[in-house]
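With one protein chain held back, the other chains of the complex are shown just where they sit.
A, B and C label the chains in the order they appear, each numbered from 1.
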Amino acid sequence: MIRMNNDYHRAAHPEVLKAIEETVMNDYPGYGDDEWCGRAADLIRSLTECSQAAVHFFPGATQANFVVISALLKSTQSIIAAQTGHINAHECASIENTGHKILALEQNNGKITAAQIEKEAAVYYESGEAEFLTEPKLVYISFTTEQGTLYSLQELKDISAVCRKYGMYLFVDGARLGYGLGSCMNDVSLKDFAELTDVFYIGGTKCGALFGEAVVLCNPAIQKRFKSVMKQNGAVLAKGWLLGVQFYALLKDGLYFRLAKQADEYAMQIRKSFEKKGYTFFSDSYSNQQFVIMTDKQAEAFAEKFIYEVDHRVDDTHVCVRFCTSWDTDEKETRELIHSIESI
Amino acid sequence: MIRMNNDYHRAAHPEVLKAIEETVMNDYPGYGDDEWCGRAADLIRSLTECSQAAVHFFPGATQANFVVISALLKSTQSIIAAQTGHINAHECASIENTGHKILALEQNNGKITAAQIEKEAAVYYESGEAEFLTEPKLVYISFTTEQGTLYSLQELKDISAVCRKYGMYLFVDGARLGYGLGSCMNDVSLKDFAELTDVFYIGGTKCGALFGEAVVLCNPAIQKRFKSVMKQNGAVLAKGWLLGVQFYALLKDGLYFRLAKQADEYAMQIRKSFEKKGYTFFSDSYSNQQFVIMTDKQAEAFAEKFIYEVDHRVDDTHVCVRFCTSWDTDEKETRELIHSIESI
Amino acid sequence: MIRMNNDYHRAAHPEVLKAIEETVMNDYPGYGDDEWCGRAADLIRSLTECSQAAVHFFPGATQANFVVISALLKSTQSIIAAQTGHINAHECASIENTGHKILALEQNNGKITAAQIEKEAAVYYESGEAEFLTEPKLVYISFTTEQGTLYSLQELKDISAVCRKYGMYLFVDGARLGYGLGSCMNDVSLKDFAELTDVFYIGGTKCGALFGEAVVLCNPAIQKRFKSVMKQNGAVLAKGWLLGVQFYALLKDGLYFRLAKQADEYAMQIRKSFEKKGYTFFSDSYSNQQFVIMTDKQAEAFAEKFIYEVDHRVDDTHVCVRFCTSWDTDEKETRELIHSIESI
Partner (left out) sequence: MIRMNNDYHRAAHPEVLKAIEETVMNDYPGYGDDEWCGRAADLIRSLTECSQAAVHFFPGATQANFVVISALLKSTQSIIAAQTGHINAHECASIENTGHKILALEQNNGKITAAQIEKEAAVYYESGEAEFLTEPKLVYISFTTEQGTLYSLQELKDISAVCRKYGMYLFVDGARLGYGLGSCMNDVSLKDFAELTDVFYIGGTKCGALFGEAVVLCNPAIQKRFKSVMKQNGAVLAKGWLLGVQFYALLKDGLYFRLAKQADEYAMQIRKSFEKKGYTFFSDSYSNQQFVIMTDKQAEAFAEKFIYEVDHRVDDTHVCVRFCTSWDTDEKETRELIHSIESI
């Protein structure tokens, strides 16, 4: 069976594991105050061309999402996000659990627009900041989205402009940032993220690391006592260097970007093969997640060789199925899937 | 420099790393629904002789502490703990952040007694359950304590009896459970913990694992939707098998217990050496943490070769210093310290 | 100017104020443990034919809403409500502030249906109770709704049946319960509410009292420590008897119901007058709130004599305006408005 249901079903790239092993005989200070976290943070500041950024390493993405939001917002402030946003749909109300309302907007291809955000923000900001309304203070988007789609540089600039107009933070969930950066359709750089957002993260768990997310606080105004909020929520790993060492290994010579780009390319080959056979898609994804509409019979046929994820039922006879390439997907697996597509 | 400041300054025992490496080429289901977590949980149910236990693997101890407490308590319920308890003193109000008050009791040697607990509980339970008072509903103790001390089986039985009298949960923080079990003074078994508590955990991070704590919910009444509370707080690792595989490696043939016992023995050699030279101690610790009172000059002398932790200042000329052995401390390091003790 | 913008712009019915004055020279125990709260609670148990009910008096409705929900739900449980529900739209995220997600459903005439609720609940309950989803545990509806509409007895029975099927609580926000009960279209009794819901409240603030809401916990399983959650949230009035005495005065001989019924009748006269002149309405309201669509010019003309509330803008030239009768609206005011309707 070939597992293509997600991008976190294998441990880590050999280079990452090797880097961890090489630290085994050394001693390190705890809680992220070590040389590896320092080096990895320096590297990220350099790659993002943002010397003022504070970089913190989280064990996981759910933590990164709610800790960032909880650290930035006061109790009467709310979040603007897509209805399908990960924080709204997949994390058991982790955000509401910290006391904040999500103002969920209709999505299109998993994305929301600057115009939608402006309209939602205006309800509050243009109406005298009514007491019974929450203050939208943070816009949350994902790159790539839950549906594998991308924001273009222009879209990001427009969203960033609305955020700055109203004094709202822009937060980009980058659990799959690598796959976004590596997409053939992408025109956004790490530097752009640093310039246009207040905070974003570089996802490791789904992109070659054993686990870990590198949260980049570009805006100096939100850096104070941030690590204390992490600590309070159990997001400071005792052996923090394990995170630093992984990000250093992934980023020091571009491995992170190569792995994701390769996975995106395999995904595009798979997409094209599906297209050629006349399949339609749930979203216009040019990254590692492909959402294919197929009959139940077709799904059954694929299930003989592949583990995929059923995203949702479309109608009585059709389902939407996610095929997901990962940093570890190889050419052979890709070919086998393409072979099956052609023959089913 | 020899690092004896804590028990989490090295990565993991080679057996643990090897076990992780061996999984690298395999695919696993995410979020702990994999064979390794299953095997490790079975092993723990067997070692604790508690077939009804639910076992969940956490990345870290701060998470384990606040997620367990948050999952078990309602908003008007509180926790009884020692003033020096980890949750009260070292986690930036992680418990209060989830909405609960800690009723902090005076400690003796880092411990609290059944009598103290009964007295505190009685304020509420024997007084008509007054509305303006919180309901003490969970007793939190650590094994070993922050000061390296142990609860005896009789002490645990007495505390458990008070808890059951009033319907309070008993929760044992086992971040250093191994070092407690391995102590020459210990008379408590894993089975005892399963019988006497509602929930406890077997700490991995400080005891040979890369990271991870195995939370054992012995009481079936508290198992429902527990994992959902974990998810909400970002405590479900995407690649959950990484935790299962580590605990399986540590527990399958007793490595966990041997490592801790050895560390305890080294610590006792160190303690005896300090004793012989007339040093006094902050606590009666028979486990891997030793809190030694010394002059500033002595501390300075030790600092030439050893990294230790200054626990607190005793007076103008004395400090209390923690020397901590770990699963990775070896005979040579121990001898060097003993040699220094004898010669300083 | 005649104020018809809401139903809480005057203090209280003279009978209520008289009842308060008559207590002035007496001493009472504090925090609701007095004879007046006792008598009012008994009366409510009798009127609802629910001898097992616990009755608690709250100063205000926002408190009643969030305290009830917070007392009933655990951290991973959520609320099903209409998108326009008061708790979702008008209380600055008071519910999310206590840590809970609202699953907001599309409304029709301000209402949600049993079928919609079943569908939303099934996402969780019929899908294996997935960990990343919240558990819908409470259904919140209002009687009357934000748009002045009513649930029929059959609709309530259907909703109640779905709730019981899945073990969800049914909570009826009764800030305007009187106006619902008094409507010419109503077929629901207080006894029905006690039988079909787990908790509901009888609103005083908008219905003749100076302030206060009587929360009726019909389900014995939710009564324990409820008052403690009230206390924790500042919802236990020190001089609790002030609330008891008001509800006793309003309910002892049916004043509460007469006042609301009268207001409803005036509202229907106003509605009919608008209808006759060809106005259309935002909702099918047969209670004290009437939402009328009119041109900006008409709105301006009414504004010369009447204070109303602009509910929302319909288009460039039309607004939706709320005219609200109250327990204190009299015939003369009603006639003046009708006169204006006819002449504008």
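We take it that a contact is a pair of C-beta atoms (placed from the backbone, for glycine too) under 8 Å apart; a residue touches a chain by one contact, two chains touch by 3 or more.
Treat the numbers as computed from the prediction; the structure is a model and nothing was measured.
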Where the missing chain makes contact, among the chains that are shown: A, B, C
Option from C:74, C:176 or C:231 whose C-beta touches the chain left out: C:231
Candidates A:23, A:70 or A:144 - the one touching the absent chain: A:70
Selected residue (touches chain absent from view) among A:45, A:206 or A:231: A:231
From C:29, C:167, C:220 or C:254, residue that would touch the chain that is not displayed: C:29
Chain B residues that touch the omitted chain in the full complex: 75-76, 78, 90-93, 96-101, 131-134
For chain A, the residues touching the chain missing from this view: 31, 70-71, 74-76, 98-99, 129, 131-132, 134-135, 225, 227-232, 236
Residues of chain C (touch criterion as defined above) contacting the omitted chain: 3, 6, 8-12, 14, 17, 20-21, 23-30, 59-67, 91-94, 97, 205-206, 210-211, 228, 231-239, 242, 307
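The rule is simple: only the chains that are shown with their structure count from here on.
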Farthest chain relative to chain C (centres taken as mean CA coordinates): B
Chain A-chain C separation of Cα centroids, rounded to whole Å: 42
Separation of mean Cα positions, chain C and chain B [Å, integer]: 50
Chain A: positions in contact with at least two other chains: 91-93, 97
